[in-house]
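Missing here: one protein chain of the complex. Every other protein chain is in place.
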Amino acid sequence: MKIAGSTSLEDLPRICPLLSREGNQRYGATETRVVEVGSVHFGGGRPVVIAGPCAVESREQTLAVAEAVRAAGADMLRGGAYKPRTSPHDFQGLGDEGLEILCLAREATGLPIVTEVMDVRLVDKVAEYADMLQVGSRNMQNYPLLKEVGRVGKPVLLKRGMAASLCEWLGAAEYIAAEGNYDIVLCERGIKAYPSGEYSRYILDLNVIPAVKLHTFLPIIVDPSHATGVASMVEPASRAAIEFGSEGLIIEVAADSPGQAKPRCDAAQAIDPKTLQRIVNFIITRAGVLLENALAQAFSAQRNGSARHTITSEVV
Amino acid sequence: MKIAGSTSLEDLPRICPLLSREGNQRYGATETRVVEVGSVHFGGGRPVVIAGPCAVESREQTLAVAEAVRAAGADMLRGGAYKPRTSPHDFQGLGDEGLEILCLAREATGLPIVTEVMDVRLVDKVAEYADMLQVGSRNMQNYPLLKEVGRVGKPVLLKRGMAASLCEWLGAAEYIAAEGNYDIVLCERGIKAYPSGEYSRYILDLNVIPAVKLHTFLPIIVDPSHATGVASMVEPASRAAIEFGSEGLIIEVAADSPGQAKPRCDAAQAIDPKTLQRIVNFIITRAGVLLENALAQAFSAQRNGSARHTITSEVV
Amino acid sequence: MKIAGSTSLEDLPRICPLLSREGNQRYGATETRVVEVGSVHFGGGRPVVIAGPCAVESREQTLAVAEAVRAAGADMLRGGAYKPRTSPHDFQGLGDEGLEILCLAREATGLPIVTEVMDVRLVDKVAEYADMLQVGSRNMQNYPLLKEVGRVGKPVLLKRGMAASLCEWLGAAEYIAAEGNYDIVLCERGIKAYPSGEYSRYILDLNVIPAVKLHTFLPIIVDPSHATGVASMVEPASRAAIEFGSEGLIIEVAADSPGQAKPRCDAAQAIDPKTLQRIVNFIITRAGVLLENALAQAFSAQRNGSARHTITSEVV
Partner (left out) sequence: MKIAGSTSLEDLPRICPLLSREGNQRYGATETRVVEVGSVHFGGGRPVVIAGPCAVESREQTLAVAEAVRAAGADMLRGGAYKPRTSPHDFQGLGDEGLEILCLAREATGLPIVTEVMDVRLVDKVAEYADMLQVGSRNMQNYPLLKEVGRVGKPVLLKRGMAASLCEWLGAAEYIAAEGNYDIVLCERGIKAYPSGEYSRYILDLNVIPAVKLHTFLPIIVDPSHATGVASMVEPASRAAIEFGSEGLIIEVAADSPGQAKPRCDAAQAIDPKTLQRIVNFIITRAGVLLENALAQAFSAQRNGSARHTITSEVV
């Protein structure tokens, strides 16, 4: 019984001749293609931390959160100017004004910005403001949008659709690469499964990280905010993601302060700056521990006569 | 533990004040708002049959299939000019030429056409050619596209996302209605679940039909082609959908003839015109049986002294 | 990347040499092995209707429901003496007393009984009372229980686990057949997927019916009560199941009467006897319509010179 549209990873070289390791022999079996956003390097060895508010709600709010995440050690700022909401009657984002505010935040903090673009007609504009364009999970298979962000050539953060198979996800990335733009960072953000809504928003699927690394050279990060939907789960999810090999995190942060209104969207999953700090510290500490281990192994190997010992591979 | 973004049907009046029965009191508890596409009435009592090729591949192919489906008794013609493919290297559709061919087919057969539009920038153009615009499941939450098809005012066939909850689906429809366009027909086309790919492409979720009828006045049809992905399952799935109260079907048909190449997409789920004919006959026969039953009950009620007896309610 | 335990239908001959059509060549490609429970024949051409209360709660209640379902045209009686409950603090069933009551109901109505057995140590006892043993979905892979019901040789109703693949389901049946007992009737009862709980209890997976018929000769029926969890959905689900080729239905019925307490379990999905009657009438009417069509085609074929025309194949 032949099933139409049925794909498996055996089909990947055919679906993704440009992005699959099997299709594109240019990269070694374990090499990750580094994606640069200014001085931020995805896949460069040190996990990247992107943090910021769910939505740009006001100048004060965004500047406050941006400063807080900078102080906590984040590498990049996120913030939504155009928000995908379940209902059209909910806050849709500040639009153009949101982009302006993000730029002010970048000026003030030095943090590069990534923001979501939903509308093909706005890709050029958003590309003028942002350092990196995000394609949200609801648009993972919005093929005109993928072609457009491919064409405009800015680095792209491609979120996994909430029910996307690995084949479909890499197929979506292939649309971007087919325009000549290989600066794609994948982002696992939780999938829909039967427990969704019982104790967490989605199900964090960390198994996909090694699967991605096996089949493509694109870097992959994790969004522990949407993947859990529960603020108290974000920190453990972040650490777990790093231990699974995630090359970064993108996290929603709110800076609650007296008089400050609660965020207008996804408040229940936003963490505070102190928690973000602990996540950053975890990454730094972990890198230190790995470096120690690597050095120890190098010396031990030296003593045992095997002179050549690579340290860098141990750091990630 | 509060979960961000968690919605249930209790939230529907808030999410969909325009389209939920609870939010919009204009329609009775069981009334369906009829959507007219020319002389075709969705929700008008008789299930609508939309049929045609998966993709418009050539003039000969499309005219042949169009004639075959007309002869089989279909009410409308489907056919893709812009095809959403997992890989950018696969046939993307004939684009503008495809729209022209669909028009020729309409001229030749008298069948109104529904075709998918994926790109917000092409909505106006496609609306000139098609009688009804289809928003595909991969674009169910492409909000700029929803706003655009809402604005252009043509009837819309809104396919359910393959992992969309009922709240999300109706929320998507609300984007269209918020532009003043209530001519929306919902389409269940199978959801992703763990068996997807073992013996069928998706899982046909017929339970959603009565749920839709309970919560909104929009008509709903079923796509048994994608929901099964297996040609031999399309006919039973069609009958099952009608028995569950579906107000119509949208079915992929291929007219295999000597020398004709196999369809370039989804060949394994396309049925032949004879099978389509049997599906149409089923609908006709069923309407006849229901009418007989209704008349019998009316006479029986009359004999028993209850003079007023509605027949029309029995026919659907 | 080899995945442990990964199976597909290609593995079926290996997993089920006794029950797969490919493994056991004894049955034709489309032949169903009839399972007899007294004079009730599963797979014999006419869909079997099993109905009754969710649980045996009292003698009065069970006798009343049994009489009502007999009058409505059911072929067999269901009723739980041992109930699988989410919590140990909920009503667990009347146990032995429940079995006695079921026998009284059989005496009074002539309906054969099917009841669930959960405990391997009770298989012999339950087999003395019941005409057919049900293995519930929560026990689909309770291998000691499967071996036991296989050994005792009574006909078995094997419910699909709520997340069982077709391979796993047929593998479970193979345990029964391996004991020499081929009198197995499969029962689809809804699967767990992301919408479970939003508008229905499970997702009715009718696509599995033709898949079952393709791969094995065992008959298959449907439980529309658990598959929907909503009383008003049971009737359409029943008709849909029949249209998809289901060889029967197992339905929960409650006979509400003044003074009668509401059922102690699953009240929200129980239908009343009038609704059951309509379901039975649907099956009868449908058989009549199919017979008419078959006769018409036979005569037409005769007139066209093809003398040999099988009628029976049209009846199901």
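Per-chain residue numbering starts at 1, and chain names A, B and C are given in the order in which the chains are listed.
We adopt the following convention: a contact is a pair of C-beta atoms (placed from the backbone, for glycine too) under 8 Å apart; a residue touches a chain by one contact, two chains touch by 3 or more.
This structure is a prediction, so every number in the text was calculated from the model and none was measured.
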Legend entry - Chain not shown: contacting residue from C:Val35, C:Ala105 or C:Met118: C:Met118
Legend entry - Which of C:Asn24, C:Ser232, C:Gln277 or C:Asn293 contacts the chain that the document leaves out: C:Ser232
Legend entry - Residue touching the undisplayed chain, where the options are A:Ala81, A:Ala241 or A:Cys265: A:Ala241
Legend entry - In chain B, positions touching the absent partner: 1, 9, 163, 192-194, 196-197, 211, 214
Legend entry - chain C residues that touch the omitted chain in the full complex: 1-8, 14-17, 84-89, 118-121, 138-139, 141-145, 147, 161-163, 167-168, 171, 174-175, 178, 192, 197, 199-201, 225-226, 229-230, 232, 266-269
Legend entry - On chain A, residues whose C-beta touches the chain left out of the figure: 8-9, 163, 165-167, 191-195, 198-200, 203-211, 214, 227-228, 230, 232-233, 236-237, 239-245, 285, 289
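Note that in this section only the chains that are shown with their structure count from here on.
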Legend entry - Fraction-based call for chain B against chain A, same above half, different below: same
Inset, instruction - Between chain A and chain C, tell me the centre distance in angstrom, where each centre is the average of that chain's C-alpha atoms. - result: 48
Legend entry - Chain centre separation in whole Å, for chain C relative to chain B (CA means): 31
Legend entry - Separation of mean Cα positions, chain B and chain A [Å, integer]: 36
Legend entry - Residues within chain B bordering two or more other chains: 8, 163, 167, 192, 199-200, 230, 232
